[in-house]
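Worksheet: the structure to be examined is printed underneath.
Here the complex is missing a single protein chain, while all its other protein chains stay put.
Our next item is chain A:
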Amino acid sequence: MSMNTQGRPTSPGEAGEGGHTTFTGNRALMIEEALIYETGRPDVTGVDLADVDDTELHLGGLERSDAPNLPGMSEPEAVRHYVRLSQKNYAIDTGLYPLGSCTMKHNPRLNEKVARLPGFGDVHPLQPVSTVQGALELIDLVANGLKELTGMPAVAMSPKAGAHGELCGMMAIKAALEARGDARSVVLVPESAHGTNPATAALLGYEVASIPAREDGTVDVAAVKERLSPEVAGIMLTNPNTCGLFERDIIEIADAVHAAGAYFYCDGANLNAILGRVRPGDLGIDAMHINLHKTFSTPHGGGGPGAGPVVLSEALAPFAPLPWVVSGKDGFDLIEHAGQAGAAKPFGRMTAFHGQMGMFVRAAAWMLSHGADGMRQAAEDAVLSANYIRACLKDVMSLPFGDRPCMHEVLFDDQFLNGSGVTTLDFAKAMIDEGYHPMTMYFPLVVHGALLIEPTESESKASLDLFIATLRDLAMAAKRGDTERFAGAPWYAPRRRLDETRAARQPVLRWTPQAPSEPEPKRDAAE
């Protein structure tokens, strides 16, 4: 079935189980939706705008010559279009989203409400500092909270996402090395690291040296020590790591790294596991980014925006990028230029303006709502929930590193599917039919057919029990040889399995008027 340019399917939809095909391709509440380019019209508008009087143009002869193809819609059409699209998305408000390493926890609506207060949402970054004292106070509040929670003396607030924070932290390391006239060329990155870690190091011109994992899934201290040399600028390590384990030898690793004159970057993606229980500063870390969208519950928004403030040790603090907020007796001030920075030696600027203020407000609301006691409890509940899943599924799924406590996420591998004819991907797609978003798959790379599950602290026991029962049923079905359920999955999603190979080989990245998105199909059903 495909869609014509009027936005209605041109052939009947497939019959559901025991049902019949529909003329529209719709399935009751699940309604096919055309592209705005197929239903919108350039001369229609959903915004009331004043008439323009005939003032003269001062455009220097640069008036636009080509009319852009931008379809418009009236307000009711647009509202319906986007509501229908939204109904084709899974979300944390819909159900459990067990994405290991990505942390999908409840997004409180209070956070949304306060972020929209005009005093936060409707202030300009370049208004006089005297007119934004409350905004600077808010940034200061979040900055102090992050410093206290991590036991670190400084924080750079401006990075716009986790990977941007990684870049910021590694830039601070590079700047510190440059300041002491020490050009080093290698960064150590464990095999199990997020792909952003090696990409970040490479972006800064470093050679990436991979550190193997031990049998137990943690970083091999001996391998780190062996690899350390005067050429090594630093190590990028995730703790708790992407196998869901705490790096037991982290203090020993930090000491060895420092003894070699290098710095210790920690990927803070999993801070939510240890919040209020372990302070990264006490582990010897020099820089760590904090994903506010993970640990502090700011919503993921379908892929962003995030925010990635970076906490820094004494050694790196002087190099923190511009801008930053300072408090004095006359209120707060904003340091935006190197000339105002005093003794500090900011390495540069990560972004225009001051960072993701909207995310800071949301994070502040979460921090204040939980308090010191609630944040610690949240970390403990996240760890408890992951271990509960581990304990309840270990007999039907397979644990790559044996039966030992995990942190806030539990890592299974695909050994339990051996000989069943069901692949990791099939298993994940079958979860969709059961109403669950699949867990993180194939990551970390050190495990074959990895299935990384992170329940977070915001699932109830009943929710966890149902999830566990569902995975047990699926695992048993796979072992029984009920392969059709898996190979054809998902059966009930808005789309069946999508052809990703075709998308990459013949990229269609935009709508074009010349080439209709689908060949004109035959249609015999009545209009």
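What we mean here is this: a residue touches a chain if its C-beta (ideal position, glycine included) is under 8 Å from a C-beta of that chain, and two chains touch if they have at least 3 such contacts; residues count from 1.
The rule is simple: contacts and distances are computed from a predicted model.
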Exercise. So which of "Acyl carrier protein", "Probable glycine dehydrogenase (decarboxylating) subunit 1", "Carbohydrate ABC transporter permease" or "histidinol-phosphate transaminase" is the UniProt name of the chain that got left out?
Worked result: "Probable glycine dehydrogenase (decarboxylating) subunit 1"
Problem set entry | Contacting the left-out chain in the complete assembly, out of A:87, A:229 or A:418 | A:87
Seminar exercise, completed: Given A:181, A:339 or A:402, the correct residue touching the omitted chain is A:339
For this session: Would you indicate which residue among A:211, A:316, A:367 or A:422 is in contact with the undisplayed chain?
Result: A:367
